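Note that this complex is displayed minus one protein chain, with the remaining chains in position.
Here is chain A:
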């Protein structure tokens, strides 16, 4: 029997001792681990290998191995015709990628961060999302726009916005937000295989995080369904919806709440459009209380849509008003203390959950 410490060490060293498959097998009780970065890289690799029409385009994706090393090794493996370094011209290369998709190829466009996607947003919305509809089905656009979204650490106002709500409001787009490595692999593969334009919102701070992955997840045919949320933690007392980095925060909040006798159910949305309203509503009908957690700006955010959906579908089941935890309603500041106030913290989710359970902590005690 392996001790916990040895299991952890083995997990870390697995990444270095790749060929030692037999080692993995004999320690079958220890899970394999994979960083989100490797999950994305392997998904890209496998999909490019399986389908000649898939190609990758973006700034620094080739020779630089990817600004965040997501595309490491792909140029060497697939060559410059399929892994293309672009000039810093988002409108131009996003438009070129959409045109290539019109003609039957399957582009994966990397935005160094989604903040720069605003330069290309006309092509994402008007050239990609709406084309199948306007052409009554003649022009489908099998494209994926991917890259880091939301706040990183100390990058300031122009580099920290979350675009989930903006893109998810647009019919014709699909918007995915992976959290774990399993999410990253399964959703990116699904996105590349999907015949519609997909906005794939990653998170820079999650790239280095390691998650356990099963053999099924590691298989090259692994794929997750688009439009289905995952219940990361089953609970009875309150539902917490989250996506991307906030899922980690929600799970930590759930551990803290458990000590206070509040059993939280954490839903990892995975897909913002289509939004899995039925899973969310089923959960709220069980727990009767809802906290929505997101990193982005609060007004017209993802939480607003979830709240509206629950009020429409499950009003009678709510025992407390829906609570929204979101980024502060300000451009992202640089100073570390202000940045901390601008992004939701675990304690914000805990506090909101307690409010929803009518177990607020008095202000005096918070000091």
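Going forward, a residue touches a chain if its C-beta (ideal position, glycine included) is under 8 Å from a C-beta of that chain, and two chains touch if they have at least 3 such contacts; residues count from 1.
Keep this in mind: contacts and distances are computed from a predicted model.
Per its UniProt record, the hidden chain corresponds to "Pyruvate dehydrogenase E1 component subunit alpha" from the list "ER membrane protein complex subunit 4", "Pyruvate dehydrogenase E1 component subunit alpha", "Brix domain-containing protein" or "Serine/threonine protein phosphatase 2A regulatory subunit". Of the listed positions A:31, A:96, A:205 or A:231, the one in contact with the omitted chain in the full complex is A:96.
When you scan A:41, A:127 or A:314 for touch with the missing chain, the hit is A:127. Even with one chain removed from view, chain A keeps its contact list with that chain: residues 55, 81, 84, 86-87, 89, 91-105, 122-123, 126-127, 131-140, 142, 171-172, 174, 194-196, 225-227, 274, 277, 312.
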